[in-house]
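Only a single protein chain was left out; the remaining protein chains are all shown in position.
And now, chain A:
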Amino acid sequence: MRLIKLAFLSLWNRKLSAFLTMLSIALSVTLLLGVETIRVQTKQSFTNTISGTDLIVGARSGSTQLLLYSVFHMGNANNNISWNSYEALRDNSKTKWSIPISLGDSHRGFRVVGTDNNFFEFFRYGNKQALEFAQGGPLSQLYSVTIGAQVARELGYSIGDQVVVAHGLGDVSFSRHQQHPFTIDGILKPTATPVDRSVIVSLAAIEAIHLPYQETYSPEQLKSSNITAALVGTQSRMQVFELQRELNQYSQEPLLAILPGIALHELWTMMDSVEQALFAISICVVFTGLLSMITVILAGLRERRREMAILRSLGARAHSIFLLLVSESLILAIGSTLIAVGFLYLGLFALQPILLSKLGFYLSIEALSLVQWKMLALFIAASMAAGILPALHAYRLSLSDGMMIKT
């Protein structure tokens, strides 16, 4: 259409200010799209962290806290559960499998997880996916260690390497257990969960690094007295609540058993307000962008009254002038949208390796979601609506100016 071409050429004539306007709007739209991408992906990554586990059991605390330290390796347990309690849980008739978890140590900034080979057999993440070995296999001896994909990549470890595991969580710890070198016996495939950042050893090994150095230890010495948490699978779905109630009322020790799905949901609800705040901020930023677009167009109108008078003298109707201005907003909006999508993907490609190495968060780069397409459509509609203001102004000017400019 001729008007759109004129609007385009007119904008091209003012390309610097038009480009800067588009850039500022584009940044706001990028923010909007980016917040949505991050929101969807964090939620996905959250819910993918654990699956197939019916109960998480730990010392009595809050369910969110238990979930955070046992599964996400965030924060610490303020109490452990005794080995006796774990044995009772493991041997319960409703329990199909159980994975003991003992936390509290680190290796060069990565958490050490003390467990047994049940971990490799029963732990599930994502859509009930099992852990797979990229190289090697499960723990085979006292000083065996299996590492997550990110640990292997960042520390450059391969099978057979000898490493030292320290007591405590810091990178540089006071009591490094130099005397107990471990051998890497297995490297896991990437899972995009905290497992990637884990250094996995046997429960006995955890005991060993806390004992004074000896050539050999007796089995009695290496017997765990307590663990941090346990993951449990029940015989049947029906027994989950029964077992949960049983554990929560366990008389020997105050325990807490939680359903991971519900705890995840609770945790996500907490995140929800943060996410909504981000969303509200990005809406405000988009609004500011649109306001600046209106300002730029309105400011330009004064200089363009001549242009409109010429068009009017050529027989353009006042409502053509209105449409010309609305098309201008439309072109700016579409241009900004294209730039914004470009920025989004540039940003995602730039962030992907950083998030993976710093947070172990795998950002998958996908096509725009339906929600994002809707956002863009709404944005374009909103900018056309915003464009009505300067267009109305131009319409009135061109009615009163006619073919004359009183300057």
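In this section, contacts are C-beta pairs under 8 Å (C-beta built on N, C-alpha and C of every residue); 3 or more make two chains touch, one makes a residue touch a chain; residues count from 1.
Just so it is clear, contacts and distances are computed from a predicted model.
A chain of this complex does not appear here, and its UniProt-recorded name among "Sarcosine oxidase subunit alpha", "Phosphoribosylformylglycinamidine synthase subunit PurQ", "VacJ family lipoprotein" or "ABC transporter ATP-binding protein" is "ABC transporter ATP-binding protein". Touch with the chain that is not drawn comes from one residue among A:112, A:316 or A:397, which is A:316.
Checked against the full complex, the one of A:10, A:239 or A:336 touching the unshown chain is A:10.
For chain A, the list of residues touching the undisplayed chain reads 2, 6, 9-10, 12-13, 306-307, 310-320, 402-404.
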